[in-house]
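Up next is subunit A:
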Amino acid sequence: MTNSYIPLLFLLAIGAGFAVLSVGTSLVVGPKRYNRAKMEAYECGIQPTPHASGGGRVPIKYYLTAMLFIVFDVESIFLYPFAVAFNSLGLFALVEMVLFILTVFVAYAYVWRRGGLDWD
Partner candidate 1 sequence: MHTLTNGLGAYAGPVALAGEGPVTAVTASGITAYAWLLVALPALGAAILLVGGKRTNAFGPLLATLLSWGSFVVGLLVVISMAGRADADRAAHLHLFSWINVGSFNLDAGQRLDPLSMAFVLLITFVGSLIHVYSLGYMKDDPDKRKFFAYLNLFVAAMLLLVTADSYLLLYVGWEGVGLASWLLIGFWNDNPAYATAANKAFIANRVGDLGLSVAIMIMFFQFGHVDFASVDAGAANASPGALTAMGLFLLLGACGKSAQFPLQSWLGDAMAGPTPVSALIHAATMVTAGVYLVVRSHAIFEGSPTAQLVVVIVGAITLLFGAVVGCAKDDMKKALAASTMSQIGYMMLAAGLGPVGYVFAIFHLLTHGFFKAGMFLGAGSVMHGMNDQVNMRRFGGLRTVMTITWATFMMGWLAILGVPPFAGYWSKDKIIEAAFIGEGWRPWVFGLAALIGAGITAFYMSRLFFMTFHGKKRWTEDIHHPHESPLTMTIPMMVLAFGSVVLGAILGFGQTSLLQSWLNPVFGITAGTEGEPVLPANLLLGLTLVLVLAGAGLAWVRYVRDVVPEIAPHGNLVTQAARNDLYQDAVNEGALMRPGIHLTRSLVFTDTRGIDGAASGLGALVIGASTRLRKLQNGYVRSYALTMLAGVVIILGAVWVMQ
Partner candidate 2 sequence: MIPALGAQYLGAQLPGVDLVPATFNYAALSPILVVLGVATVGVLVEAFVPLRSRYAAQVGLTLAGLVAAFLLLVLLAVNHQTATAGLKVLGGAVLGSVIIDGPALFLQGTILVFAILGVLTMAERLGGVGADAFTPMGSATPGSGQEALALRAGSMTSEVFPLTLFAVAGMMLFPSAGDLLTMFISLEVLSLPLYLLTGLARRRRLISQEASLKYFLLGAFSSAFFLFGTALLYGYSGSVYLPDIAAAIPQGGSELNGLLVPGVFLVAVGLLFKVGAVPFHSWIPDVYQGAPTPVTGFMAAATKLAAFGAILRVVYVGIESARWQWSPAIAVVAILTMVVGAVLSVTQTDVKRLLAYSSIAHAGFILVGVLAFDRTGVSGVMFYLVSYGLTTIAAFAIVGLVRADGAEATHLSQWAGLGRRHPWTAGTFAFLLLAFAGIPLTSGFTAKFAVFEPALRSGATGTIMVVVGLLASAVTVFVYVRIIVLMYFTDSQNDAVAVVTPSVMTTIAITFGAAMTLVLGVWPTELLQLSASASQFLR
């Protein structure tokens, strides 16, 4: 019974090692040039803490766009295994996949027609 867990432990060790290694290496080797943007968290240009005025709200559009991205992201992730196993799955899977893409496309059509893709 214990045997079956050994690979898991290995995986854990490798994962931890990778994290430690990459962060540690960048600490040691990386150049250190500090400026304003570099001091911000995430270094992405958005203030992470609330502004003094205005409540620090981020427009909902960011989230909308992010969600739409995830939908298509997930779709493409499904396409990978399908493409890999296409030969053995045959017609049935093709039909299923077309149906899947069609339904996602319906959602896309809705978003597009109702202005979800317009930034303003």
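Candidate entries met the following condition: all candidates are chains of the complex that A comes from, given by their letters.
The working rule: a contact is a pair of C-beta atoms (placed from the backbone, for glycine too) under 8 Å apart; a residue touches a chain by one contact, two chains touch by 3 or more; residues count from 1.
Values in this document were obtained by computation on a predicted structure and should not be read as measured data.
Engineer: If you apply the contact cut-off given up top, which option from 1 or 2 ends up touching subunit A in the complex?
Structural biologist: 2
Engineer: Could you please specify the touching residues of subunit A with respect to candidate 2 in the complex?
Structural biologist: Per the touch definition, subunit A meets candidate 2 at residues 60, 88-93, 95, 103, 106-107, 109-110, 112-114.
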